[in-house]
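For this view, one protein chain was removed and the others were kept in their places.
Chain naming follows the written order as A, B and C, and within any one chain the residues start at number 1.
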Amino acid sequence: MIQSVKDQIRREMSGAALPLIAFSMALNLSVGQITGALKIPVYLDSLGTVLSAVLLGPWAAVVAGCLSNVLAAALGNPTMMFFLPPMIAIGVFTGIVARAGWFRKSSLCILGGVIQGLLAAGLSAPISAHLFAGTTMGGADFLVVFFRSHGYSIFESVLFQGLLMDPVDKVITYLVVFSLTRNLPGRLVTRFPGASHLSTSGE
Amino acid sequence: MSISAKGVDFSYQTGSPVLQDFTMDLRRGECILMVGRNGAGKSTFLKLLNGILKPTKGEIYINGRNTATTPTSELAGHVAVTFQNPGDQIFSPTVRKEILFGPRNLRRENAEELTDRALTLLGLVSKASRHPYDLLPAERKLLTIASAVAMDTPLLAFDEPTGGLSQYEREIISNGLRQLKTDGRSFFIVTHDLDFFLPLATQVLVLSSGRVAYSAPAAELVRNAHLLRKYGVTLPLTTRLLRLLEIDSKS
Amino acid sequence: MRFGTASKFSFSFALALLAFFLPWQVSLSFMPVIVLLEIFLSPFRPLSAGAHKKFLQFIGYLTFLGVLIVGMNGLLLKSGEVVLRLLWFNIYDGGIEFGLNVASRLLLLSSAILLFFVSTPIKMLADFLGHIGLSKKIVTIILLATFYLDQLPQRITQVFWAQEARGAPVRSNILQRLKSFFSILAPLTLSSLVESVDRGMALQLRGFQGYASLSQPRDLQDLKTAFLIVFSSLLALLSYLIWK
Partner (left out) sequence: MEITLDRFSFHYAPSQQDVVSGITMGIPKGSCCAVLGPTGAGKTTLLLAISGALAAHYSSGVGEGEIAIGPKVFRPMPDKILFPEVGLALQESHLMISGLHETVRGEVGFSLENIGTDTKVKEEKIVLAMENVGILHLAERNPFMLSGGELQRVVLAALLAVQPAVLLLDEPSNSLDAEATAMLVRILRGLHKNTTVVFSDHQLDLAILVADRFLVLQDGEMVFFGEKKPFLKNLEQFKGFLPVDQWSKVIPQLSRKHAPHIRLLSRLLEIR
């Protein structure tokens, strides 16, 4: 058992996979540049984590997710350090469902995105309620205020806000990664450990 | 179709001009080559052509439209520009779909037909249903040229279209361009491959630190090879070798 | 005694830990200390004028966030007595008290972490992570990620231009823009995937295996200081809790 986990980690984190993990981290932090330039109101800040979960596997995705939050902190946003648990959950969950073949079908991706969103909301709610009292100065804060003014506790309000917003963001993330990996070129397919769980046009 | 650039200045940052007082005219059916050292401002000019960048001074008119005030999506219907790196644009699962992207965006009614013509012209018919990244790098370069051709614009502008290509692909491009030329299309080509494009060209511009250092009809150029060398453009090894042998046999 | 990366890390860590236990008055009084440390003490000096500006900006942002938290809770958390009546809103002192606690904790926690990162170049951070036992692969990933982070903005611009030149509707309505999002993200990702597997192969072609030894030996002096800092702050915390 332990041996097989070790093998799995070695496979997902081979020297050849390192640049892809690094790129995923950079994508997590840079995708905002594209959505910003196009004025699309989504975060998609776990796009890279999901991509590496699908192409490499859960371990690689956890590494990519955690390190991109550390890197974000190093680059001037220390609050990202508090949100490691949801990132880990995204990596593990996506890695598992990708291996089960969920990224072969758009309908399963929508389902996966919804579950992922609920999971992420559940994990980040206690953090943002406890540390930020629900205030992040983000666009979704008005929802928290709305719930709180209707008599819900801070935790409940943050949770409801997350349950409303996160699934949408994660469904889009999943669908984007689904479209990205649906038709990988044949010559890439053999070079990613996770690609055998995708439907590809590969020759 | 025409390009007319008058006194164009451009700089990314104030104080370090990339282009200065750049003036040129291109009329229908012409083919202008632009040569010069790396960093002379050649690629920048291509981005000014379709309004991605706007001149800091002066004006560029494409078919009478001022690039400073016309949106890029509209200018794209008049001038198709390709950049050096195919990786910047390729995203479709098949070669055919990739080429269709341009004409679809421009709402060309005969998009399918234009795509077929472009595929034939650049020898990609047998590769039409393959993934672009399953092609060789040289074939991807042909694909970007085909993508531009299929947009059915009167003017085509290329950045180093033959960079890294072997004799075989260069001949495909040369035949393709000849055919497009007889259809009345005009070209603006940024290149180091002078030897290859000279037979097609009507005029050559030499750009040196943002200014037009030399401009002459193509036929005149071979006689002024020493001028080219001064601006970092060299003739092919064998041409130079033959010339050297000539000098040797005379002395 | 040497004050290196490890000591700096444990200092920030200790501060972050204290933030969870100290009352808001004490937490807040740490803030000027942190700013002074950042400006005057050499190990905490920021890497560049830009980093210093970013540091101050973030402190400003956190302060603003803190005021918001205090105000919001005073308004929404209806406990204790009304201390202020603004038009038709009531501000409660229980809410204010709660807000102050949350805000000061957040402020100290975040700025402690920031204090570490603002003065630690990513290369030094990567080395440090290697020294505390993380594998060379993790270190390599971080360094590669900074390399990609440097390249991506430029690449995104290039792809944006290339697709705009092909008539992609990047300035149209939201639905069209969503489509354009994919036509920009996809070339970027696809070319980067191809590039990344080739780069991975190139790393191996240059002999990289991921288990080569680290170039620098551990700095024992630094580790000693780090240990002292953690130990004394735990002691201080313990005595504070008992006294309370």
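Definition applied: contacts are C-beta pairs under 8 Å (C-beta built on N, C-alpha and C of every residue); 3 or more make two chains touch, one makes a residue touch a chain.
This is a predicted model, so every value here is computed, not measured.
> Where does the absent chain make contact, in terms of the chains shown?
Hidden chain, whole complex, touched shown chains: A, B, C.
> Which residue, C:F13, C:Y61 or C:F147, contacts the hidden chain when the whole complex is considered?
Hidden-chain contact among the options goes to C:F147.
> Could you tell which one of B:N63, B:T94, B:N224 or B:T239 touches the chain left off the display?
Hidden-chain contact among the options goes to B:T239.
> Of the residues in subunit B, which ones touch the absent chain?
Within subunit B, the residues touching the omitted chain are 38, 136-139, 163-169, 192, 229, 232, 234, 236-242, 244-245, 248-249.
> Touching residues of subunit A against the unshown chain: what are they?
16, 186-187, 190-191, 203
> Across the whole complex, list the residues on subunit C that are touched by the chain not included here.
123, 140, 143-144, 147, 195, 197-199, 201-209, 212-213, 215
In this text, only the chains that are shown with their structure count from here on.
> Hey, which pair has more contacts between C-betas, A-B or B-C?
If we tally the C-beta pairs in contact for A-B and B-C, the bigger total goes to B-C.
> Closest chain to the protein CA centroid?
A
> I'd like the Å distance between the centres of subunit A and subunit C, where a centre is the mean of that chain's Cα atoms.
The mean C-alpha positions of subunit A and subunit C differ by 19 Å.
> Could you give the separation in Å between the centres of subunit A and subunit B, each centre being the mean of its C-alpha atoms?
Centre-to-centre distance between subunit A and subunit B: 41 Å.
> Where does subunit C touch two or more other chains at once, residue-wise?
Residues 170, 182, 186, 190, 194-195 of subunit C each touch two or more of the other chains.
> What parts of subunit A, by residue number, touch at least two of the other chains?
In subunit A, the residues touching two or more other chains are 184-185, 188.
> Going by the contact rule at the top, pick out the subunit A residues touching subunit B in the complex.
Of all residues in subunit A, those touching subunit B are 182-188, 201, 203.
> Would you mind writing out the residues of subunit A in touch with subunit C in their complex?
13-23, 25-27, 29-31, 33-35, 37-40, 51, 55, 63-64, 67-68, 70-71, 73-79, 81-82, 131-137, 145, 148-149, 176, 179-180, 184-185, 188, 191-192
> Considering only the defined contacts, which subunit C positions touch subunit B in the complex?
155, 158-159, 161-172, 182-183, 186-187, 190-191, 194-195
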